[in-house]
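Of the protein chains in this complex, all but one are displayed in their positions.
For clarity, chains are labelled A, B and C in written order, and residue numbers in each chain start from 1.
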Amino acid sequence: MADNTASPLTSPTASPFHRALKSVLSVGRELLAKQKGVPKLVAGSAESLTALCQELLNHRGEASGLALAEEIAAAYSELGEAQKLQFLLSLANDFTVDPQGVVESAARYRDDPSQDNLEQIAHAVEAPRKKLFRRINMAPEGTRTLVALRGDVLALSREYPELKGLDSDLKHLFVYWFNKGFLDLRQIDWSSPANVLERLIEYEAVHEINGWEDLRGRLTDDRRCFAFFHPAMKEDPLVFVEVALTKEIPHSISPLISLERESLPADECTTVVFYSISNCHPGLAGISFGNFLIKNVVKLLAEEIDTLKTFVTLSPIPRFRNWLINTDLSELVTEEMAEKVRAPLGKVVEVEVRDALLRLCAHYLLNVKHGDGLAFDPVSRFHLGNGASLHRLHWGADLSHSGKTQSAGIMVNYLYQIPKIEENHEEYFNNRKINASTSLVRLLS
Amino acid sequence: MADNTASPLTSPTASPFHRALKSVLSVGRELLAKQKGVPKLVAGSAESLTALCQELLNHRGEASGLALAEEIAAAYSELGEAQKLQFLLSLANDFTVDPQGVVESAARYRDDPSQDNLEQIAHAVEAPRKKLFRRINMAPEGTRTLVALRGDVLALSREYPELKGLDSDLKHLFVYWFNKGFLDLRQIDWSSPANVLERLIEYEAVHEINGWEDLRGRLTDDRRCFAFFHPAMKEDPLVFVEVALTKEIPHSISPLISLERESLPADECTTVVFYSISNCHPGLAGISFGNFLIKNVVKLLAEEIDTLKTFVTLSPIPRFRNWLINTDLSELVTEEMAEKVRAPLGKVVEVEVRDALLRLCAHYLLNVKHGDGLAFDPVSRFHLGNGASLHRLHWGADLSHSGKTQSAGIMVNYLYQIPKIEENHEEYFNNRKINASTSLVRLLS
Amino acid sequence: MADNTASPLTSPTASPFHRALKSVLSVGRELLAKQKGVPKLVAGSAESLTALCQELLNHRGEASGLALAEEIAAAYSELGEAQKLQFLLSLANDFTVDPQGVVESAARYRDDPSQDNLEQIAHAVEAPRKKLFRRINMAPEGTRTLVALRGDVLALSREYPELKGLDSDLKHLFVYWFNKGFLDLRQIDWSSPANVLERLIEYEAVHEINGWEDLRGRLTDDRRCFAFFHPAMKEDPLVFVEVALTKEIPHSISPLISLERESLPADECTTVVFYSISNCHPGLAGISFGNFLIKNVVKLLAEEIDTLKTFVTLSPIPRFRNWLINTDLSELVTEEMAEKVRAPLGKVVEVEVRDALLRLCAHYLLNVKHGDGLAFDPVSRFHLGNGASLHRLHWGADLSHSGKTQSAGIMVNYLYQIPKIEENHEEYFNNRKINASTSLVRLLS
Partner (left out) sequence: MADNTASPLTSPTASPFHRALKSVLSVGRELLAKQKGVPKLVAGSAESLTALCQELLNHRGEASGLALAEEIAAAYSELGEAQKLQFLLSLANDFTVDPQGVVESAARYRDDPSQDNLEQIAHAVEAPRKKLFRRINMAPEGTRTLVALRGDVLALSREYPELKGLDSDLKHLFVYWFNKGFLDLRQIDWSSPANVLERLIEYEAVHEINGWEDLRGRLTDDRRCFAFFHPAMKEDPLVFVEVALTKEIPHSISPLISLERESLPADECTTVVFYSISNCHPGLAGISFGNFLIKNVVKLLAEEIDTLKTFVTLSPIPRFRNWLINTDLSELVTEEMAEKVRAPLGKVVEVEVRDALLRLCAHYLLNVKHGDGLAFDPVSRFHLGNGASLHRLHWGADLSHSGKTQSAGIMVNYLYQIPKIEENHEEYFNNRKINASTSLVRLLS
């Protein structure tokens, strides 16, 4: 039986392959140092990093090329804000396609639509930075660096729209590199390596993990955690989901994440609650894994534990209160009530507004749409797009600061029913139909 | 310490993740069966497989899409020769770009070279089959199927040049998917899994492995074997190299692969002989790993065993005799000798022609070039391209049938000297310079 | 997910811990070489090996002691027959208790039954060789050597009864070292390491495995294999069981082990057939694992595959024919029939004797007992002792040479019914009751 209770004698980073790679890199560095004409890196300088990228794009030696790629990856992570922007803009502007070349190759193809001429256009429309990124990707930290780099691009692209082509190229590469066929699903528990676990603490986006004791509570007994990993980022999850096994659909979040809760034997549980899903890398935006992860976990748990029958989320409704405040509610509630439901936080959670708020929330989830005709709320878009249905609203379910300011303290269950998810998904996308339980729909009337 | 001496209790194919995936697939199959309009597969029919591919290209459901991809992968491997050709031609012709679309998008870009218009062309020049292949790649056997498919395409493309675009698309995908940053270097020895080892017997291309006893002899004591693997083809090596540790540069191949040889203690050895390199998948032609593999292994062994100082191959010269027979040798040897060196096999290996043949061989390796100015012999192209140098010729070194008919029984060492390989590589590609030892050059005079 | 598809980069025997141990050993060897008074080993000499053992018994240095232990382990395996006997006799006679010391310590205890005096006797009755064995056991191959040594002792002890004390000491040690709490259950399949698999070929005791293709057939698809391992003999199974999944209780052995059989999908199977159990080490005789192995495998398969309901063996009756020939059958069959059923092999398997032989066989299994009142047949003793019951006889089920000469071609199923095994076990041992199916009992009438 595989022994997973401790690390091997030497840590992964000192494993023989890594040693080989490190040696190849060290040889590469020596060779690089001897080569004439290779620009020298000035730490923190975008310009010098750009020059290095230019060199890598045209470089020939394999070992020295690898050393160059590694140097670039390391240097990028040490740029200051301003230099980082300058470097990204230079990637966007200087490592881009030559419009003249595109036009000319297109003209040749128009005259003679041969395979060769087609490939000429394909080559002309591919920005040189894509080749550069492929080369950077060979370095040990290459993939991670490029994912971080796209994260930076996305954060800046609203302000600097000229970065969009750069984003588009990276996304295109990631679609290939992060093909679902390459991913690894792993259960994470208290016997997982500490360097993986510390990432969970770092990445948890929904309900903060307060240190190692809190983490342990989320990984043992009647709690589960699953994540997708990519082979080039071994100890770094792409997305993870935290799961509670319970005897009934929970009414609020706090008992789920409380350190004091009593643990249930797994085989007495009937319900699986996905109470937190975290995408770990902003740079992977648009490369969706969460959907596939949830489906795999549903199947896995259903097979492992016979008694589990109900699979739900316990989710926030993060844009609800914002919508509440900024919308004309006059057709929905009286003016007086409108004022009450928009009242400052502490005051809201009172019985008199309860019914009105739940009704408004049901309205928000069922009827408020984006321009594309799909659900407005981002969490709702995710789960309904996955083929889940709206199941139940819970009053006063998240009384944390963010729970109150974003979701007015309300939480909602999305229900995953394996036999219906593809049908729901089709109806949602083809007919803009939002599936919901009768009890939730009834709130509207 | 990691226990690698036996498989886990359940085999990898029954691992929980595979079970989850299998369940998702089985759900997908059920959902698929219920969906209207999905074409039914007729076993062995190219037409019906094409229809399925068309469906997958436009399919929405994730689980059912995965089931579809799996069905396509399985169905392809069961097509007969004729149907396979028909299917490949249909991929080439029906899943290809729309020239009109290309021309139109190019015209728009010419008028307005915006990022959006650029992406329009990029989209237009990407054949729909690339999306199809990305989807097939998500199925458990997807990557392997596509590698095999490209192998078939390459075998047929001489006769059917219309397959070239299909080949080009697959190669383009593989460049991304088989990025060196994703590969795993592993040592293979007698404690490796049998399902990996049987691949070595199957794939060994240079010196046939005659069953498990022979294999064992190549994996134990003073023998080593290293391979690259890809995460999506876990038990299937991409390329492997067989290595002998010796006390001197060997004069012929038979003592290296003999079952009766005496084994040497590793720490008495001084020399590493790469006596066989096998690329395992014709479908990965042009995606080169051998070069990187050799360099890693050189470094790895140099670090592991202090006494190892010399790293050479013992290689055939596979086109030498063919060249000998089809070339006018009149400027190189007398007519009488020309006749002798071309004489039928058994007769050749005689002392009287020895000097002439070695001289001709040195000439062949040093002076005979391709149209591109680089070495003519394919093995020579590989090692010189890697930065090795020609080191020594060995008379009567391979007296097997193929050894005599291809290389006139001669073998050659290519020498890998870490500090010189990039320089050699540069000189070779930039100046067409072939580096060789003085003793080998002296043969010419 | 643990990657079990290939060995690590360096093989287990070159793992860092083994390297550390090897270094400690190499230091130990040097230190040993410098020490005065340490006897020198003469290869193949029992006398010199005995002297080394004497030294180890009194040795102080840890590293050099380890080197000594290793030397002894290696030297033992290279002794010739005669020298081995001499060495074992010397272990039996020279490393034994001092009767005088026993008597004296007993006298002291009789006068004063204190804890101290008790420990004095305990110490006096423990032969010094037990300490010697504990020290040998620390060497890398120590455990394996001692297991082999006891195998030799057992083979010789009939002829040399003075070896019995030696056997008894080793067995006593093994009872501790091979405590069931220390064993590892592993499934063995075609992804297991070759160095483990070759042991199966070597050890299979019931139905010979003819090479790697045959082995593969026993490890894939609807076949399973499970083994117990001990941490100190990692790649060397202690006992393994071969299992076939079938749709019904099989009538004969040949379809089970045929290379041409068609494979069944596991989830269509209802029946688990244990068709071969092999104890791998004669030196572990009396330390029983097979019983526990079968129970674990029954539970494991019952949990893994829902459809499996019936768990049986298909077993030989190895002493049946011997009993047939050497017993007075006059109360059981006519004299004429007695002659027929005892007829030479080929002739026997005929319809006319079928009923008589089956009846005799049922009688043999149900009524023929050892002096201890338990079943006479050794295989029967094993399975009935485990709590199985006699289920069904199969005529002409094993027509191999051994099948005919030992079991008259008949095979029997022992049935394992989890809820009944302990009850059966109790009844068998307490009341000498052999549980059997009515159909089998009915054969007697």
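Side notes on the structure shown:
As a convention for this text, contacts are C-beta pairs under 8 Å (C-beta built on N, C-alpha and C of every residue); 3 or more make two chains touch, one makes a residue touch a chain.
Everything quoted here is computed from the prediction, not taken from an experiment.
Residue-wise, the contact with the chain that is not shown comes from C:63, picked out of C:63, C:305, C:332 or C:366.
If you put the hidden chain back, the residue from C:292, C:323 or C:376 that touches it is C:292.
Interface note for the absent chain: among B:59, B:186 or B:281, the touching residue is B:186. The hidden chain makes contact, of the residues C:31, C:266 or C:374, with C:31.
Check C:57, C:185 or C:356 against the missing chain and you find that the one touching it is C:185. For subunit A, the list of residues touching the undisplayed chain reads 1-13, 15-17, 185-197, 211-212, 216, 229, 234-235, 300, 304. In the full complex, the hidden chain is touched by subunit C at residues 1-3, 8-9, 16-17, 19-21, 23-24, 27, 30-31, 35, 60-64, 97, 99, 102-103, 106-107, 109-110, 113, 115, 118-119, 121-122, 125-126, 134, 137-140, 142-143, 164-165, 168, 173, 175-177, 179-182, 184-187, 231-232, 291-292, 295-297, 299-300, 302-304, 418-419, 421-423, 425-426, 429.
Everything that follows uses one rule, which is that only the chains that are shown with their structure count from here on.
The rotation that brings the Cα trace of subunit B onto that of subunit C spans 180°, given to the nearest 5.
Centroids of subunit A and subunit C (each the mean of its C-alpha atoms) stand 54 Å apart.
Centre-to-centre separation between subunit B and subunit C, using Cα means, comes to 46 Å.
Chain centres here are Cα averages; for subunit A and subunit B they lie 36 Å apart. Across the assembly, subunit A contributes residues 1-2, 8-9, 16-17, 184-186 that each touch 2 or more other chains.
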